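Okay, here's the structure, questions in a sec.
The complex is shown incomplete by one protein chain, all other protein chains being positioned as in the whole.
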């Protein structure tokens, strides 16, 4: 059955329901949706000493690196050496998502699509090598292969080229640490109106010396563990990876008998227009309200919030207070997957959206690990350390970023006819 | 396939910071007079041998924007903030919550990224970096700063698709308006000329057949949701934006596919098109887009806009400059109201696109 063929029952100008039917995951706690789900359920930690760059001179350098990733396993058509590390992640995760969705590639090639990949740093891993070659050999000594690889658009274009998809718009959304949610939201709007048959959306980032040094300089890197909402939290751990999601119309998923992990109910976007790096409580609250309104759900219907939850002093207080503004004293349980994955930057909200959908599908709430004592300034139930069983109908996934770029996605359990 | 039909949004105004100067008047005057702005090859310090460039004249961020809120602001953000500022003066803006910003980019500020990375490698401690420059090295900094400076609290996005970035920004903005997520969007792209960008382009070009003259600047369009009364004002309507992605072997087919489908989507024949504007120059080195346009518009001789030859390769902003040139040229060309223009883009990394606008 075809992605494009079966829409006879729909009337013109009707907005489609949008569902998630396939996931690709490359993370420090597991590669592939099944391994990732297992990691979330067991509260696995991806933290280990950083090996992606020379950490000499930093007092501490723990991060959440992806280990055991062999791009050749997933990248078949593109020469792997022409892809930067982040593009390797996005491309591999995209192929995984297509396979997970059970969509034959020839069918996908006959359909019309959108590929949107969020990122914070693009190919910063390669950028460091480019700059290193410049330091050693002057501007004329820059390695052209690195110069060729560093453009951000390649994170999405490479996905199309690897899968040999022609009838697609490939766009990289460089909206920093909320970029994964931006990408999913963009796919939602495009699929919902019927402009495209499918959207392959998500985010990717590779470990970067520049990013690590930046957060370190701001005093926001934790020495050992990431402890969101904990009284003793000391900051983030930087991470890497990619999460890619297949979005399609409910009707096409049903017609081909696809597994539906969850439904995308809506999303919200806004900008603090306040500070380059400090979040703004009122604006974050407004973004959550916009997302709920777009999804057509009331705050009381939300069963779980997957927080941005970086584990910095400022984020966790601001975000918890914003949640209380919207949800009052009865705020739903609010977890941070960054306790396990570290902050995977542009991949973060894509990976956590996948985590939310897996939680809905499998009926559990991933824990916030490394938790000792909840900060009274963060008055929420963060489901400390142990996953719990739960029937989840509506889950909200927060993504906040430098530049005041906020994006919140709302997912729901797929319920026929609702 | 059921597609929700979306009323075409309106381009109500535009702004440009270009090698011709700051503002739309300088751009229009420079374009019309054909005043040369590209330097002789290799006459600029920090630029690779044999490369000519077009810089925005007298553009020092703190002199143009004042000292308040500009400490640490890089050139790329300065270009975008100035262009956004001009759009805030175009009148009848909705409340800030309803105004979005969508900015296209190649890789943010290559210079800021390079500088911070270099600082982590050459000093006594790897964290001896400039704190105020940390946000500059993240690609969404420019769009965020436009929002901060002018209180634009609607959706704020940064999109990267190489030379197709402005078309992606238009598409993103169009979808925001169609979904009711904003009432007005400032959309376009910025690209700075810096030593880092020049060298990166030069080296990358060495693998792909040469680097054209490099320009810089920012073009932003003010895109408003389609008005209730179709007769109400505006410079042009954005009637179609189409994309395709190509492998190394088939860029021409991708461009042709985009143009033909954009014309279909607009519901017009090639005869209705007054002007065509390609991202690369008819003078080369890569003439793919012009070859395709010659084929599609064979025998019709539409007006040609060749921005690359005029202001240099403005990267992510190139399709923005093409569109700006179309809008400027329309003001001194009689009889174009109601006719159409096609703007194409082709990026070496895989994206091709075409936008069609109808002039008001």
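In this document, chain identifiers A and B correspond to the written order of the chains, with residue numbering beginning at 1 in each.
Operating definition for what follows: contacts are C-beta pairs under 8 Å (C-beta built on N, C-alpha and C of every residue); 3 or more make two chains touch, one makes a residue touch a chain.
Throughout what follows, contacts and distances are computed from a predicted model.
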### Query
Quick one: the chain not pictured, UniProt calls it what, "SpoVR-like protein", "Acyl carrier protein", "Putative permease ABC transporter protein" or "RNA polymerase sigma-70 factor (ECF subfamily)"?
"Acyl carrier protein"
### Touch criterion as defined above, residue of A:105, A:140 or A:278 at the omitted chain
A:278
### Query
If the hidden chain were put back, which of A:217, A:233, A:286 or A:333 would touch it?
A:217
#### Entry: Residue in contact with the excluded chain [from B:32, B:125, B:183 or B:261]
B:125
### Query
For chain A, which residues reach the chain that was dropped from this view?
217-219, 275, 277-278
### Query
What chain B residues would touch the chain not displayed?
67-68, 71, 123-125, 127-132
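In the analysis below, only the chains that are shown with their structure count from here on.
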### Task
Using the touch definition up top, name the residues of chain B that touch chain A in the complex.
1-6, 46, 48, 96-97, 100-101, 105-108, 113-114, 116-122, 124-127, 129, 131, 134-135, 137-141, 143-145, 147-148, 150-162, 164-165, 168, 171-172, 175-176, 178-179, 181, 195, 199-201, 203-204, 206-208, 243-247, 250, 254, 257, 347, 349-351, 353
### Query
In their complex, what parts of chain A are in touch with chain B?
4, 7, 10-16, 55-58, 112, 115, 119-122, 124, 127-128, 130-132, 134-135, 139-140, 142-145, 147-148, 150-154, 156-158, 160-161, 164-176, 182, 186, 189-190, 192-195, 197, 209-210, 213-214, 216-218, 269-277, 283, 401-405
